[in-house]
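Missing here is one protein chain; the remaining ones are kept as they sit in the complex.
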Amino acid sequence: MFTYHHKLRVLYGDTDQMGYVYYGNYGYYYEQARSEAIRSIGISYKQLEDEGTMMPIIRMNIKYIAPAYYDELLTIKTFVTHLPNRIIVFNYEVFNEKNELINEGETHLAFVDAATKRIKAAPPVLMDKMKTYFVND
Amino acid sequence: MFTYHHKLRVLYGDTDQMGYVYYGNYGYYYEQARSEAIRSIGISYKQLEDEGTMMPIIRMNIKYIAPAYYDELLTIKTFVTHLPNRIIVFNYEVFNEKNELINEGETHLAFVDAATKRIKAAPPVLMDKMKTYFVND
Amino acid sequence: MFTYHHKLRVLYGDTDQMGYVYYGNYGYYYEQARSEAIRSIGISYKQLEDEGTMMPIIRMNIKYIAPAYYDELLTIKTFVTHLPNRIIVFNYEVFNEKNELINEGETHLAFVDAATKRIKAAPPVLMDKMKTYFVND
Partner (left out) sequence: MFTYHHKLRVLYGDTDQMGYVYYGNYGYYYEQARSEAIRSIGISYKQLEDEGTMMPIIRMNIKYIAPAYYDELLTIKTFVTHLPNRIIVFNYEVFNEKNELINEGETHLAFVDAATKRIKAAPPVLMDKMKTYFVND
């Protein structure tokens, strides 16, 4: 399993008049966590894109457990539990400063050839790195 | 069943460099469709809130089928298939100008007492309107 | 002078915990008003872009006079006071439901050749339409 922890400060612009982080902002938070998770293994999503792989999101599921508040320093745990093939699933758990789990979600991303726009297998540059986290699979 | 169709123009700020509507923006699109759907039955979410009912989102699930592009006039079909009690589920289907289904999702909203912050039953003002759409239930 | 009035409903996602529309959202509001203003004269920004003209914003100035609140139906008056050449300036005045001026701003957009990325004169398709609003200039 691959796991990465990212810290993120809640901004004023993220909140709504209920005083909570607006529900529609979590996809953006997940992107931030996911891109830093990928970067932590020595790859950037930009590099994958430059080399001809697009990764559109095809599904997102979110469970809102408790609110996040302005100025909290959230920790987003990003993890991948299965070696990807044509799809990679990222799981997220968001913790507040009291270490309470306040939100969890998942995004499914497809690997798409930028030229043909067809789904393809994950590129070797990513698979080689990923395999090191799934030695017993 | 309660159904409402809302039209929405894709803005430049909604797109990302892939040329698609950014995946994280659909929650905001759903809110727009949902609030106009509620308004269509003579209630506004603001009114519910002013009368002491908050409706935080507790779940959102999204399936991205095909991209939405800049300047497209999307149609979002919002529907409620079950009479709400303590939770109301809104379903969404997003169609592009060719009438292709490009996205579908659902949001689950809880009814929460603004004073006690506890989950409660849907307020009568909403239930009375909703019941007219579920005559045989 | 060219003038257009656009109506826009404030969404929950637009507000912040102060209960006001977040200051950072006005650029997005202006885009919505501006693109409908251009569409009203029979052109779309998409069409200009498809024909090789990009229009990046080079300046934006905003004066926040009074808050906008959730669920208000705002009216954005967009106007162009000078016939454009290499730059077009859009002015905005935002009014709330009581017809109070709550916000005013301006955006300066350059005409840029998509191929060369150089600033150029406004394309004829836009100028021909615009000239009809400046008959005495």
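Quick notes on this structure:
For clarity, chains are labelled A, B and C in written order, and residue numbers in each chain start from 1.
The criterion applied here is as follows: a residue touches a chain if its C-beta (ideal position, glycine included) is under 8 Å from a C-beta of that chain, and two chains touch if they have at least 3 such contacts.
These numbers come from a predicted model, not from an experiment.
Listed here are the chain A residues that touch the chain not shown: 9, 11-13, 27-28, 31-32, 35-36, 44-46, 70-71.
Residues 18, 20, 22-28, 30-31, 54, 56-64, 67, 107 are the ones on chain C that touch the missing chain.
As for the chain not pictured, it touches chain B at residues 12-13, 15-19, 22, 24-25, 70.
In the analysis below, only the chains that are shown with their structure count from here on.
It takes 180 degrees of rotation, in steps of 5, to superpose the Cα atoms of chain A onto those of chain B. Averaging C-alpha coordinates per chain places the centre of chain B 28 Å away from that of chain C.
Inter-chain centre distance (chain A to chain B, centres taken as mean C-alpha positions): 24 Å. The distance from the centre of chain A to the centre of chain C, each centre being the mean of the chain's C-alpha atoms, comes to 34 Å. In chain C, the positions touching at least two other chains are 12-13, 70.
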